[in-house]
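In this view, the complex is presented without one of its protein chains, the others remaining in place.
Up next, subunit A:
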């Protein structure tokens, strides 16, 4: 059940696996799944296409869990730090799910329907969150809830880029222009029934599209073909990572883990500590917001040929002050960028420090995020 790993340690495959192979995708293991890291043109070309035109990502490896029953809003809200219950139907939000200590178990999007919630979880956390939700639902003493794993019956595609809307115009049953940022609509796309939300993980305008898995190949091909004259390309995990890092969006396993709180990770805006209905980790996160945390996530940039990478140590003079959680070459900016979890004293604008890049100290300067400021998301 949503475990993201088949028996015998074999990697899971999405309904689009054959398409990725046929398109020349370089397939790599990711969170128990075999997914395209990149296609033939490479990460830089895919990144550029998403910033200037459009890119198509298969994100079917993510988990899709439905919460229904009369207690669905109260129960989901108990699990998350943000406030799903106050959302109008047709809206979604981004939220951490924390353990009692305030450590992040996953960061998810939650879609608010009239009568249910759809929780979309990271591929690597599918089993953990399913278990967590099941366990919590047993102990839940509010109105009844029903949990349903929709992961296998639904495919999920992200269409991202300034021309994303142009790709679907005329092929979608809804007035898509009127669907705002973090809103969704249930409609049809190329004749396929689909849930389409305006959000993403790149900083550009675009959509997440959920639809029956049996239509995955047809819709994937229709979207690529409709966007061809606009410059659409299939894009892999590599570009997904450089795009999100330019926006300083957290990646689970890097910036977020059970040992890191959302306050430390700079996600304080997703923690509604004043909510009247209690939620898991409310006391500890309320305290962290009031008193601050020992560590803070910061964005930094580097110059020169040596690029910061995940796991490298961060120094201020001879004192180790933290660790790089993500680092890469920023294709849009042309230099190294990274996120680091450092001692809160050092998290001041303009602070300079050094990253130990494989034995060489590389100067880094703390900068405002997002690194990339020209995104078209709305």
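In the analysis below, contacts are C-beta pairs under 8 Å (C-beta built on N, C-alpha and C of every residue); 3 or more make two chains touch, one makes a residue touch a chain; residues count from 1.
Criterion: contacts and distances are computed from a predicted model.
Participant: Among "Heme exporter protein D", "ABC transporter permease", "Caffeine dehydrogenase subunit gamma" or "Glycine cleavage system H protein", go ahead and choose the protein name stored in UniProt for the chain not displayed.
Facilitator: Cross-referencing UniProt, the chain left out corresponds to "Glycine cleavage system H protein".
Participant: Per the definition of touch given earlier, which of A:86, A:101, A:305 or A:320 contacts the omitted chain?
Facilitator: A:305
Participant: Which of A:87, A:328, A:347 or A:364 touches the chain that is not shown?
Facilitator: The one listed residue touching the chain not shown is A:328.
Participant: Looking at the full complex, which residue from A:82, A:109, A:156 or A:242 touches the chain that isn't shown here?
Facilitator: Only one listed residue reaches the unshown chain, and that is A:242.
Participant: Please identify, in ascending order, the residues of subunit A that touch the omitted chain?
Facilitator: 26, 37-38, 42-44, 47, 238, 241-242, 305-307, 309, 328-329, 331, 358
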